[in-house]
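Taking it in order: structure first as structure tokens, then the write-up.
Of the protein chains in this complex, all but one are displayed in their positions.
Entry: chain A
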Amino acid sequence: MRAFDYIEIRVPAKPQYVSVIRLTVSGLASRVGFSYDEIEDMKIAVSEAVTNVVQHAYGLHEDGEIVIGVALYADKIEVMVSDYGHSFNFEEVKSQIGPYQEDESVELLREGGLGLYLMETLMDEVRVNNNEGGVTVFMTKYVTREQVKENVQSITR
């Protein structure tokens, strides 16, 4: 038997589907046995990744799609968010991320660009792949040990 269950969801790259994905991943994460706070963190991280595709991957008149792959293990969850639209330069984007600084002047405050920072803060591992077709974000989150003992059967059973 495979060590994980794999679920794939494909939705149009439209803002109204971001909450659908967030709630679906939340439901799947609860099967693995994550705590309330871990699931809430994950909801934000996944929404950020999906929102990024909705806002940037496709032009105004393109009908794009988002593919979300979720792998459920006994002790972790892997979420992959992929588009087949335009790529972005990860290093460049990454150099511009980070929390707001107290000494930043108000006029210069960024109104966007926190998404990648939140993904990295709220998940245990985040990797971004730029391939010819588009961008794929891989995110992993581990269950804390006590909870694994309690809930491990929900996946391996």
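Keep this in mind: contacts are C-beta pairs under 8 Å (C-beta built on N, C-alpha and C of every residue); 3 or more make two chains touch, one makes a residue touch a chain; residues count from 1.
FYI, contacts and distances are computed from a predicted model.
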Chain left out of the displayed complex - its UniProt protein name, from "Indolepyruvate oxidoreductase subunit IorA", "Anti-sigma factor antagonist", "Alpha/beta hydrolase" or "Dihydroorotase": "Anti-sigma factor antagonist"
Absent-chain contact - pick from A:E40, A:E62 or A:D124: A:E40
Chain A residues that touch the omitted chain in the full complex: 15-16, 18-19, 22, 36-37, 40, 43-44, 47-48, 51, 54-55, 99-102, 104, 106-107, 109-112, 114-115, 117-118, 121
